[in-house]
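Of the protein chains in this complex, one is absent; all others appear in place.
Here is chain A:
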């Protein structure tokens, strides 16, 4: 039996600077930044006071009354992205396809926002250890369980295939799409709604990253606060958002004449076994993940047209990642355009990996590579081509994206233009 291949036939995005796929693509290809001073609460007590927030209207996104009531913000994002992705794919769900359609979504921190809001209420602003259950809202259990994300999306679309949430911190998005691709490869599903969502812009998350100085303290100029690969980068900018892809078995897509963005051709992950937050400067495990993903996609380093970097903008990440690219791609690392869209839409933890895969699929579709915004000064340890500030038009046949996160997780995924031929 031939290997079952996965193609992307639909894309949905909710991102800062644009609550739809088209708005997202317009934002990042224009090099516009969507980072701003936090508006959800008064950020003045915190070290880092900037974030990339979504201007999200659940009604415009097509969510019903019940969904708006029960679903926490990150679940609403995923519902909206899944509605857009399915519509984009033109896939009509029938009784037969519903049983073969799965939902695999990533999230790093799940219902943190609702959990914290309700905590403040039931604990009387932290006064009580033994919190008051009578003051709890009706959907608090859904907030406790991150699995609600996949459940709500499965319920919305009436699909009965395997449902799963993947929560590997900041690599959740890539890992969820990879898990979806494996389900298709192993004949456990024909279609998987796959992606990730996070809405972590809440005091506890901001305080957590403050405590380890992972987020930027550059509060004076929020629009330029996220500076991946720049000499003067000082940490990442927290963000929210979601992306959902319709992953479909290639033959299934061909039979219904679906428009295909690209193939999800390779996915791999490794762990550094080193430190929960620290990275070994040599980037070995990320390089191994890249090697493995490229081998699956039968690509050589010279084939790679675009690298979507993790590019969080912390001192150590960008250095680590640059070393990994050199290790995995060799001389090609110096030629290939690399960029981090986190410079524009921030770092939405588990969600961003899926948003970046959406960007890769759109880069292949449109032949445009989005830039790294806010890039001004070269860093001696980050000496590759980061596509500074301006998008580039070029044919993209192979897009490589990577993620790196707390716990030591390193993931890589390869999307390739799909021509229907055997590889």
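Criterion: contacts are C-beta pairs under 8 Å (C-beta built on N, C-alpha and C of every residue); 3 or more make two chains touch, one makes a residue touch a chain; residues count from 1.
By definition in this document, contacts and distances are computed from a predicted model.
Hidden chain, UniProt protein name from the list "Multicomponent K+:H+ antiporter subunit D", "Actinorhodin polyketide beta-ketoacyl synthase", "Anti-sigma regulatory factor" or "Amino acid ABC transporter permease": "Actinorhodin polyketide beta-ketoacyl synthase".
Across A:15, A:284, A:307 or A:357, the single residue that touches the chain missing here is A:284.
Shown as candidates are A:162, A:337 or A:403; the residue that touches the absent chain is A:162. Only one residue in the set A:177, A:328, A:344 or A:373 touches the chain that does not appear here, and it is A:328.
The residue from A:103, A:242 or A:359 that touches the chain not shown here is A:103. Residues of chain A in contact with the chain left out of this view: 1, 3, 45-46, 70, 98-99, 103, 108-110, 115-116, 119-120, 122-123, 125-127, 129-133, 136-148, 150-152, 154-155, 157-169, 175, 179, 182, 185-186, 188, 203-204, 207-214, 235, 266-285, 287-288, 291-293, 295-296, 301, 314-317, 319, 322-323, 326-330, 381, 405-409.
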